[in-house]
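Apart from one protein chain that is not included, each protein chain of the complex appears where it belongs.
The block that comes next holds chain A.
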Amino acid sequence: MPGKLKAKIVAGRHLPVMDRASDLTDAFVEVKFGNTTFKTDVCHKSLNPQWNSEWFKFEVDDEDLQDEPLQITVLDHDTYSANDAIGKVYIDIDPLLCTEAASVISGWFPIYDTIHGIRGEINVLVKVELFNDLNRFRQSSCGVKFFCTTSIPRCYRAAMVHGFVEELVVNEDPEYQWIDRIRTPRASNEARQRLISLMSGELQRKIGLKVLEMGGNAVVGYLQCFDLEGESGLVVRAIGTACTLDKVSSGSAPNTNTHVHPNTAPASNACNSPSKDGKESPLAHGCRSTHNSPVHSVCSSQRLSQNFSVSVPTLIFTGMGSGGSAGKEAGPLKTLLRQHTQTALEQREFPFFTLTSFPPGFLVHVGGVVSARSVKLLDRIHNPALGNTRSYKLLDWNSVTADEPETRDAWWEEIRQEIKSHAKALGCHAVVGYSESTSICEEVCILSASGTAAILNPRYMREGCLDIGSTDHRFEDPSPPSCGFCHIPYDELNMPFPAQLTYCYHCRRQKVPDVLFTTIDLPSEAAVTGKGCLIQARLCRLKKKAQGEVNATAISNLLPFMEYELHTQLMNKLKLRNMNALFGLHIQISVGENMLLGLASATGVYLTALPAPGGIQIAGKTPGDLSNEHHILTIQKRINDTIAKNKELYQINPPELTEEGLGSPIPEPRQRSRLFRSHSESSDELSELDLSHGKKDAFVLEIDDTDAVEDIHSLLTDAPPPTGFYSCNTEIMPGIYNWTSGIQMFTSVRVFRLSNANLTNQGLNKIFTDLCENLLKSFYFKLRSMIPCCLCHLNFTVAVPEEELIQVAVTAVAMTFDKDQAQEKPAEKPINKGSSENEEQLQFPLELCADVSSANTQPSSKVSGTVSLLTPAAKLCQNQLVMIHLPGVPESTNVSSRAASVDYGSFADRCSTWLELLRLKAHTIRRGSVKTSRRTQSLAHSVSSLERCSPLPEGRSRSLRSSRSFGGSSVTVVKMTPLSFLPGIRIIKYLGIINMFFIRETTSLREEGGVSGFLHSFIAEVFAMVRAHVAALGGNAVVSYSMKECVLMENPNKNQAQCLINVSGDAVICVRETDQEPTASMTNIGQTCCSANDGAT
């Protein structure tokens, strides 16, 4: 019985006129939580009522606190007839359950009605008193923090990354229940909104429980999605990465305390989904054709050895090779490293990470993109007996429980297994940048998952990151951070597909692939030449209308072709831009009744470490035909011109001369000169080296039919952004470092109606491509006043809402930058992503919480054994111990410990070779860590003393004030961005996750300005509600904002439309970089204790 929720209704304003006679309203408010309802007095005849109610108190379980929203209904009192509802406010009180997040919710909330939209505002105060409950078997997971951000949130450091968490809950969709025939659309919409709110709460609570079980305290990269399966129900599912986060006091420099991690449950328990064996039966409900064993269809050189009888699962990867090609010294280390990580990671069911950007050094090697798709038939399962008890309890009208969650679990389990095996095939033990999605049309559902196969650093202890890898002496390191992640993770002799490997152009010591595709953000320390750009592949495929299994089979047969074509397009466009790597690759395949849409977006860059891409060569099928030959020549010329132009546009001038200055240890003069020659001339000459095979395949386009001509045309029609604009779909634009503070987040939706005429695939492709291109052009035009600016995190979502409709929704942020310095990377700072990043340069130890026993049996047990057995008090020494044993691990620059690493810098400068460094390292580390920990200790003392004078609540109110005064108007300015940071602005506190679901319906579509008017105001309303909630939490910005769902249904003939929108993000308090907010109030006590603890050792 652990919580008391208190709510107070203060006032209303701008209420609508409910009584035509008096032009006024007699408003009162109902406050409901769970099954308890309170009412305020009626405030007669006022559009700006002052209720000033008493505190309404609800005594509830924390389980309910997590699941249920506080429901506030504003009504108009009517003496003779039923009271009319004005609208509702749902307040998610989850942020109040975290001690670190918000302590009170207070502010003006828009009163929302699903039929009329926003109708006035209401001022509400909400507080929660939580009692401690140490019950081990508790069902709630209060206190677990959630972040949508797909990196370690600023102002935190990861003490431990536990790994993948997932959960899903299912229920019947109220819209499809019999009762819907007799209730009003409003009642139905509200039932749906409430249900989804409950389900999200429940899902979050369940995930929280899993996190606690793993010993974590937070979920990072939390991705929650809805599947509106229609008749067969509603699925809410979420994935995320469990972590143990420590709060970092902003601005404080070195912070070497190690988080004392209780060695809790093994990670293999992380995923509670049932074992695979038990899952074979539900396959009957799916489409059989999709369950053939997956094939690793390899298409690194555009030759897709695809077994077409096999369905969906496709693996795209580029770039792989062996770690064995490294120098002698690196070899054993690497083996150790791999063994070490694998033991830990392989015990997990799914070594997946939803994070897309990592602290330097965490990512060792990247293999390539792995993805899997599966087509399923949605089928209602009649199994009323064993339902989801929770939802049963919540929804008393729900007499028959919907689909069992186990079926969906099993589907995802299959896909994840596939991803895992793909990653293995790439020689990788983990998948990063992992995400899942679905596309549903009638009863067919495509499940997709994708990620980037990678090898992660097994280091747990942060002390290790201190020395190596700082910019000055990255060449002493076996894998310099600026290129290390590009090095192939697999055995050169044992490659699963043909690829062209070269020695890394950066360090010249290890092999790299010719092209690299990933789903993650560009690592901040990566060396990049020139700027990046958005690259999109778009594809439409017609399919016959069909039902059931026939339909599913048809779709799954089409999918591999689509993936292949998308991949080809991406590759060609990449070459056309003279780039060699893709980041943030996201391939979406959307299914409609008569077509499939494929959209692949990524950000292309030229990685300095990878070889220059070859050009594109056009070849005709029928030589001798003169006119044809001429035609080919013209096209070839155009392509060459485009490449040259792009080279200039994106400032891709591989650093030939600068590299000479940096003495890299290995390259013999002969090889180098050849490399340079290949830069200056057509890079095809590179093939002399060791990439002769397959080269031709990769770059030759044959024009043998109209299709190919079409392809080439589409290749060339992609217009570059106008001068002053850049665009990318990653967090930030590679090659731009000096962001200024101007930002504009926007959402844009376009729906295109196809004519009834018989459309060909080509025609459709053209339409689809134009649609996307025109959208981009529109953005450039609208945002022209922000030039020079970059559209970041361009997130396209495509859908086929009806037979003849194509819907594209885009959310992105435009950010201004300073043109003058745009070219140069700040020399001293290897991390350039938003200036605010430096603070939380972190230790990012990967949790290897293998059982103590099993770890002990490993050959490398010396390391893992000591870790798990040592007591916290001895932890510090033991950290050093570990570091001594892992000297070869590539370490990252640790900026947060700038002060500390100065010692190293000077020390390391004196080491001429990395071998020497290696020998000395153990010593260095010990010295360094002792020194820094002492430093922290004193710092911690000062912090804690400060803290005593300014207790937390005060700190909060202060920041509240400061954020409120922001902008000077009576409404708090709330910035929104899909990125994890705001340029020039420092996030000082995370207030909790925002996860909102709204339905809007209208029966007067024309009067509201048609579909466009309807959706325009709805999106504006959604923004307004998000901002209001953030402001009420005391925040002034939303980061990692995304619109997950935008489902629009229209019936212009009936003058009706309905739209569902789901948005999410992290509410934060931030201050301008230059403002010095007292940091003490933001420091958490736990950390101080930790540091003190360390000091004691």
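Keep this in mind: a residue touches a chain if its C-beta (ideal position, glycine included) is under 8 Å from a C-beta of that chain, and two chains touch if they have at least 3 such contacts; residues count from 1.
Just so it is clear, contacts and distances are computed from a predicted model.
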item: From "Trafficking protein particle complex subunit 6B", "RNA polymerase III RPC4-domain-containing protein", "Bardet-Biedl syndrome 1 protein isoform X3" or "Fibroblast growth factor (acidic) intracellular binding protein a", the hidden chain's UniProt protein name; value: "Fibroblast growth factor (acidic) intracellular binding protein a"
item: Full-complex contact with the absent chain, from A:A85, A:C441, A:V974 or A:L1033; value: A:V974
item: Option touching the unshown chain, where A:F33, A:F56, A:W108 or A:W739 are the choices; value: A:W108
item: Touching residue (missing chain; options A:S748, A:T1003 or A:N1055); value: A:S748
item: Per the touch definition above, residue among A:V29, A:L70, A:I118 or A:V169 touching the missing chain; value: A:I118
item: Selected residue (touches chain absent from view) among A:L24, A:A619 or A:I767; value: A:I767
item: Positions on chain A contacted by the hidden chain, ascending; value: 13-14, 108, 110, 118, 121, 719, 722, 744-755, 767, 774, 777-784, 805, 807, 967-971, 973-976, 1009-1013, 1015-1017, 1019-1021, 1023-1025, 1027-1028, 1048
